[in-house]
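Some notes on the structure that comes next.
Here the complex is missing one protein chain, while the rest keep their positions.
Let's look at chain A:
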Amino acid sequence: MDTIYALATARGKAGVAVIRISGPRAWAAAHALAGSLPKPRMAGLRKLRLEGEELDEAVVLCFEEGASFTGEDVAELHIHGAVATVSAVLRALGQIEGLRLAVPGEFTRRALENERLDLAQVEGLSDLIEAETEAQRKQALKVLSGAVGKLVEDWRSKLIRAGALIEATIDFADEEVPVDVSPEVLELIEAVAGGISGELRRVGAAERVREGFEVAIVGRPNAGKSTLLNALAGREAAITSEIAGTTRDVIEVRMEIGGQAVTLLDTAGLRETEDVVEAIGVERALDRARQSDLRVFLLDGEEVPLIAPEPGDLIVHGKADVTPHEGLCVSGKTGAGLSELIAAIEERLAGLSAGAGVMTRERHRVAMRTAFEALESARNEVLRGPDRSELAAESLRQATWALESLVGRVDVENLLDEIFSSFCIGK
């Protein structure tokens, strides 16, 4: 039985998110991230790390086989609900050998098989399942229409062609089929692998379109960031005061700019500091600011320390009511320049979402990554020569299966159709 994982709570921003891992390697996987595990059914606070990089601080819970939701060894990671954090932890789990993302309904299925649910419970779940199926169906429809449909259809036909070419040399070796199909197969593999890796690059941006962009306001202490945020959000979200360094934690405000979901981040004022608590706030603010999709640098006459604008970031001169300046100028107090700033943010976000790929879900990302790796290995086997062609075919099948959720099932009949229409088989 393989080990599966998935976000068990609803997607999107929430205070806490629970990631559930189930199967023989569940504890090992949790151990790999948390360093140590609490006793079963006892909560333990752990830092989650992957290859030394800290992902989050989490409450870790372990359940033994026979005493868990699924009946298997289960580990639960209760992490912070921010979208970026959840993605990072899911991605880290995906990198652990032997783990894969659960398909919808799979935890329930396992619970049922291991007799952990009674029937009333399962029937109660059917509404949930229906919703899930409906969501899947809609997702599939979405994937299969428009630009995505074209892309996916193209991959599908190339995979069928490549599979058919290899299978023809295997199953019809005694017939008049080409002996060496490797140039065309390699070309097809390259084309699909190239397409997938391009999509993988864009998938990050696509996720943002769905889940919202993060825009961080950075600046020195007392530069007027909180006032600006409040003015943008139109409400008193952050505490503002005249004393530098008031905003110690990162404050988030969700709003819509130009039809895009945006999370505005008000970060702690950036300055070198001796104050331990403030230093932590500054460090956290820097992290969040760096991970954000766009940074708005709020200047108060001096450069912002510790962080430099990246290409595309916005530079705004603050307190326009006090010291007028050239370029983008705003005043949180009077509201001057706010609409210009919003227009500028809108423009930048539009640029970012234009680069967004068509695959939006973590599931798609996992499927594409698996397929990409399988295609790499198919390519290697093809290059090793015809005595490895059954292994090339196997890798190609793996790639196709991985993409099944995107391209639909490629059946052996599809391959045979292609073979019989391309080659005159039948001696």
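The criterion applied here is as follows: a contact is a pair of C-beta atoms (placed from the backbone, for glycine too) under 8 Å apart; a residue touches a chain by one contact, two chains touch by 3 or more; residues count from 1.
Criterion: contacts and distances are computed from a predicted model.
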Name the omitted chain as UniProt records it, choosing among "ABC transporter permease", "tRNA uridine 5-carboxymethylaminomethyl modification enzyme MnmG", "Modified peptide CbpA" or "Thiazole synthase". "tRNA uridine 5-carboxymethylaminomethyl modification enzyme MnmG"
Can you tell me which of A:101, A:296, A:349 or A:415 touches the chain that was removed from the display? A:415
Considering the complete complex, identify which of A:106, A:154, A:278 or A:321 is in touch with the unshown chain. A:106
Which one, A:65, A:154 or A:171, makes contact with the chain that was left out? A:171
What residue numbers in chain A mark contact with the hidden partner chain? 1-2, 103-106, 108-109, 112-113, 119, 122-123, 125-127, 129-130, 132-134, 136-137, 167, 170-174, 176, 384, 386-391, 393-394, 397, 408-409, 412, 415-416, 420, 424-427
